[in-house]
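Let me give you the structure first, and then I'll get to my questions.
The complex is shown incomplete by one protein chain, all other protein chains being positioned as in the whole.
All chains are identified by letter, namely A and B, in their written order; residue positions are counted from 1 within each chain.
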Amino acid sequence: MSIDIDKCNGCGACMMACAVENNIPPMPESANDRKGITWIRVYKVDNHRAYPERRTAFVPVLCQQCGHDAPCVHVCPQQAVDVDPETGIVGQMPERCLGCRYCMVACPYHARYFNWWDPAWPAGMEKTLNPDVSPRMRGVVEKCNFCHGRWHAAQQKAAAAGQREIDAADYVPACVEACPTGALRFGDLNDSSTEVAQDAARPESFRLLEKIGTEPKIHYRSQRDWVREIANAPHPDGKDEHRG
Amino acid sequence: MDKEFITRGLRRSSTGRFLLWILPWAALLVFGLYCAGLCLVKGLNQTNMDNRFAFGLWIFLDLTVIALGAGAFLTGFLLYILKIDELHAVINSAVVIGVVCYSGAVAALMVDVGQPLRSWFTFWYPNVHSMLTEVTFCISCYLTVLLIEYLPIVLRNRKLHDVPSFLVFEHKLHNLVYVLAGVGTFLSFFHQGSLGGLYGVLRGRPFAFREGLAVWPSTFFLFILSAAAVGPSFILLTTKLVETLSRKRLVRPAVYRLLARVSGLLLSVYVLAKTVDTLVWINRTSPGSGFEAWQYYSWKPFGTWILFAEIVVFGLLPALVMLTPRLRMHTGWLVTAAAMACCGVALNRFVMTVQTLALPTLSFDSFVSYYPSWQEIGTFLAVVAYGVLVYSFSFRYFSLFPEERELRLEAAAREEETALAGRY
Partner (left out) sequence: MTTTRRNLLKFVGGGAAGALLTPAPWRLITDTALWSENWPGIPRPARGEIRARFTHCTLCPAGCAVRARCVGGQPVSLTGVKPHPIGHGALCPWGLVGHQLPYHPARIRQGPVKEAIVAVARAIAQRGAGERVAVLDLRPGRTVSWTYRRAMAVMAGGLYLTPFQPAYAIDLAAARTVVSFGAPLFDGWGTPGNVFAARANFRLIQVEPVESRTAALADIWLPIRPGTESAIASALTGEIAIAEAARATGVDEKTLGAAKEAMAAGPVLALAADPGVTPGNWNAELGALGRTVVARREAPVPEAWKKAAPSTAVSAAPDRSIRVLLIDESLPGGYVPWQDIEPKLAPNAAVVVFSSTSEGYARHAQYVLPTAVYPETAEDIGPAIDTVAAVFRIAAPLIAPVVPVVNSGEFVARIAGLPQTDALRERADAIHKAGRGTLIDYVAAKSKPVKEATADDFWKALNQGGCWMDDTEKQAAPGKLELAAAVVGRPLTSPTLHDELPLTVVTAEPGRGGLESPLMSKLERESNLRLSANRVALSKADARANGIENGSRCVFETARGRLSVVAVIDAGVPAGVVEVAGGARMVDLYGPNRTARVVRV
């Protein structure tokens, strides 16, 4: 996936589309931004200067789909996480998950979320659930899987048409589909003809925390220098009080 | 009333007084079980843990308690493998402490995981790359070993010993004691290490991440060393506490000095290893991940004082005290040093669990703080109460301190002598 930070306006459409597609329930009143479940979450970052030199940008952060040394894959005691060799997607099996939350400690991108509550929708709203994704009960960890269900549907469609490869237009994650500004792009990174692969090759492209060696598959880009600095480790000089 | 259950030759308080002692702990246990019940029934939203603080009070205290309970395996190793016979005086107590620490930790873990009914998945679908799999296997096996080691202590109870089949069984078990000690040491080595390995392998948390030997990060070995170092200290502390509370002499002073010497020696080795490890981490490992080490300590309240406190104040100082023969002669110094060593290990576990999670990893993260909810504290108090209750029952009905009787007779003989001498 490639994300153009210079285009993201922080609207949150990706977050809503994700919640609808993946049957993520609204949290109870007592939840705050540390107990909510937002498989994709847009963060507000800034250049650490005071008003009026202060500039902000919005960065959608989702599971970075790390390479085969993904920190969370190694640490799960019951193999509830794996890296799919074909797609590179890091898959999480909530049915296998014990809820020990070790993977959440391991993930530096805070991309994993725990079900602190059982899912509860207001009466009648459960009619709007997506039948392709099963709701998870409490006590298990979940995270973005690039709308795995849509990939399966694309595969089934291709198989029904007698083809081996899926049609790229049939497999688009919900967030990419919903983004109104075109900041999110999705495709095959290994195919150099795709837009995503070309985006990743640009000089202004970067990945978060590259030095740690997680080999994430989400490539961010921005023309602004200060935005590219977010890829680095935290700097306590720029201590800010973020909203909430 | 229950005199016939109490070991011959030992004096214990009356049943009524014992019940008075038991009652508040039982009440605490009930309250704690209620807290745990809340967490199990209503879900983990009862705690103050959250997505940034996935591990909280329970994991920190579990790690500490397991480290403190390491006295069981170390004493067994020293006594049965290295044949240091003075430790006969404390081995039973050490085993009980071990049982209590490990079973309590496992119980707390069952409340901590989101799906306790799926605990068997780790045994059924193990992930050989995960340190936590290793921990689960070894701790389960080791708890079994501890329970088997506890069995003879139970079976030697005055009343139970009268049953012939128990007598025979207990005797047979006694033959196994060397095997058990060996297996226990082996398992402990691995699980204490893997508990350290849990944090050392976290490539995503450069604060905790360490280089090491093959698949084992340095924290693997540091945790084993620190646990081994603090085990005897904790035995020293608990024995002293029991002596004070029961107003009896339970072991000879030489045993304390021996425990202190062992602890001090291991602690100094640990401090040396830890210092080297910290220097490597500051200069090579952490910068290699793109994280400068100094910035970890710029987030209040975790300044460099915490590093200093862990290694020097609660590490080097007690080690030096325990290694100094003159200071070892004084109970006050012994107890203080042992307590400081225990604090040092607790601080180390705290730093690895809590500080690791509090520190931001992304540049646009915030530093987060966490304090446990009353349900979390209550659950852990249940573990403490459980430990006190089991130990109290074991102390009353089983012979935890073989030297107690001798010491009592010696003291009685001395009293008679002075009384006689006084007469003439």
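Everything that follows uses one rule, which is that contacts are C-beta pairs under 8 Å (C-beta built on N, C-alpha and C of every residue); 3 or more make two chains touch, one makes a residue touch a chain.
Computed from a predicted model, the values in this text were never measured in an experiment.
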item: Residue, one of A:N23, A:Q64, A:Q79 or A:Q92, that touches the chain absent here; value: A:N23
item: Touching residue (missing chain; options A:G67, A:G91 or A:P135); value: A:P135
item: Residue numbers in subunit B that touch the chain omitted from display; value: 115, 117-118, 121, 124
item: Chain not shown, touching residues in subunit A; value: 6-7, 9-13, 15-17, 19-21, 23-24, 26-27, 31-33, 35-38, 41-42, 44, 46, 51-52, 54-58, 95-96, 118-119, 121-131, 133-137, 174, 177-178, 180-182, 240-244
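Rule of thumb we're sticking to: only the chains that are shown with their structure count from here on.
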item: Chain centre separation in whole Å, for subunit B relative to subunit A (CA means); value: 40
item: Subunit B-touching residues of subunit A, taken from the complex the two chains share; value: 28, 30, 32, 34-36, 43-45, 59, 61, 69, 71, 73-79, 96-102, 104-110, 112-118, 138-141, 208-214, 229-236, 238-242
item: Contact footprint of subunit A on subunit B as seen in their complex; value: 43-45, 49-55, 112-115, 118-119, 121-122, 124-127, 129-133, 136, 198, 201-206, 288-292, 295, 298-299, 356-357, 359-368
